[in-house]
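All protein chains but one are shown in place.
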Amino acid sequence: MEVKIEKGPGAAAAKVTLQAGEVLTAESGAMIAMSDDLSVETTTHKKNSRGIMKAIKRAISGESFFMNHFTAGPQGGTVYLGSTLPGDMFTYELNGDKLIVQAGSYVGSAHDVNVEFNWQGFKSLFSGESAFWLGVSGKGTVILNSFGAIYSVEVDGDYIVDTGHIVAFQETLNFSIGTAGSSWINSYFGGEGLICRFRGKGTVWCQSHNDNAFGSALTPSLKTR
Amino acid sequence: MENTFEHYIEGRPDFALLTVKIPSGQTLKVEASAMATMDTNLKMKTKMKGGFGRLFTGESIFINDFTAENGAAEIKIAPSAPGDLIHYPLNGSETLYLQSSAFVASAPSVTVNSKWQGFKGFFSGAGLFLAQCTGSGDLWFNSFGGVIEIDVKDSYVVDTGNIVAFTGNLSYTVTRFGGYKSLFFSGEGLVCRFQGEGKVWIQTRKIGPLTSWAHPFRPEGKN
Partner (left out) sequence: MEINLTGKPAFTYVNVDLQPGETIIAEADAMASMAAGISILAKTNGGIIAGLVKKFVGGESFFVNHFTNNSNKVQRLVLTQPTPGDMKVMELNDQSYCLQGGSYIACTSGIKLGVKWAGFASLIGGEGLFKLQASGTGQLIFGAYGALIEKDVDGEYIVDTSHLVGYEPHMKLKTQLSGGIFSSFFGGEGLVTRVEGKGKIIIQSRSVSGLTAWLNRYF
């Protein structure tokens, strides 16, 4: 499976080229266009799997209930995948490692990649971003999107990221969610939301913009509901 | 009547802005509310164009005429949606179908007709209402997101919400994506199958999911 990201960093779409018989798993609603001879199956998780519990967990996590599996015909095929908000996309080759991904950033993956709900318990309740995390592991390509440009930081020690700006990070990193500044007064009035302090060794992928901040900027002129 | 205009596009591919130089005495047709800046000697007149069909497209029913008086004038045109802008000069013998909200501007010699899509259009959510453009002259249209040009040779499938424009020699049918289960759960809704040889312009974003995303940010109405 070959993935090419086009029109980044503002309006990225992923062009996935499949070999004959290859399967691409993608979030429901992500397909923009595809060549005609692909067959599509909508299921809860892995093709042919019966995982209703997994689907429910995924619905809670903010990812759509269902996933689409695109199987290429004998001539191979192409699928274009997009995302709801403008932004960038990137691919990561999993090789037995695991990434923790912000729900909403998952676009698609090769069929052998495991996508699991990863409950962070108490901590994520404070995130304010209603951010739930997915774990992606196994072997193969995973396609992620961001609201904004993506930049990666190689952490070796400590690093601080506003929680609305985290796209994904390697499982090897420890993290704690807290308030910015030296006192809670500072962060409440200073306007910084909750921040995440990463510690250890690993990569964090950040997005330059925060979709909640953008939505709030639109609120004054949106039609009332 | 002027068919072609001197112009340039900047801010591509995400926030494309079109600048057109209108010679003295000439007129340019511009989508209502798309004007960003203009020289003071441009006079604006509003007319109803395209008929009542446009009332239902969610599109404003007005196209404005901007005429340069006593000298040439420059106008900068900004579409509402973030995305790219394409310039397509029609050669008089071809037809271009545009998704209704994609029209930005055209020479007065281009005829823009809203074409009723009938039953099919209702379910797409994106409102697959098409405008039919014919005539000869400059035409500019915008995309929501990036725009990808596809050369169709046999057949190609596109989510209806992602269609920007396509050449008139293609035939198309609107169908469900996958089986019944897929209609409601796949999130894809309807797709359009193009057949023949021609060009389709697709955009990398859809309006439907964006409005769902924006909905929670709407202020509460007062009771």
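For the reader, a short list of remarks on this structure follows.
As written, the chains take the letters A and B, and residue 1 is the first residue of each chain.
Throughout what follows, contacts are C-beta pairs under 8 Å (C-beta built on N, C-alpha and C of every residue); 3 or more make two chains touch, one makes a residue touch a chain.
Remember, it's a predicted structure, so these values are computed and weren't measured experimentally.
Of the candidate positions A:F70, A:Y106, A:Y159 or A:F175, contact with the unshown chain belongs to A:Y159. Here the missing chain is touched by one residue of B:S101, B:T160 or B:Q203, and it is B:S101. Only one residue in the set A:K15, A:H111 or A:R197 touches the chain that does not appear here, and it is A:R197.
Counting the whole complex, the residues of subunit B in touch with the unshown chain are 10-11, 13-17, 32-40, 42-46, 58-60, 62, 64, 76, 78, 80-82, 101, 207-208, 210-211, 214-215, 218. Interface residues of subunit A facing the missing partner chain: 9-11, 86-88, 148-149, 151, 153, 157-162, 165, 180-182, 185-187, 189-193, 197, 204, 206-210, 213-214, 216-218, 221-223, 225.
Note that in this section only the chains that are shown with their structure count from here on.
Subunit A and subunit B have centres, each the mean of its CA atoms, that are 31 Å apart.
Interface of subunit A with subunit B (complex): residues 6-7, 10-13, 27-36, 40-42, 64-66, 68, 80, 82-86, 211, 215-216, 218-220, 222-225.
Put simply, subunit B touches subunit A in their complex at residues 13-14, 82-84, 145-146, 148, 150, 154-159, 162, 177-179, 181-182, 185-188, 193, 202, 204-206, 209-210, 212-222.
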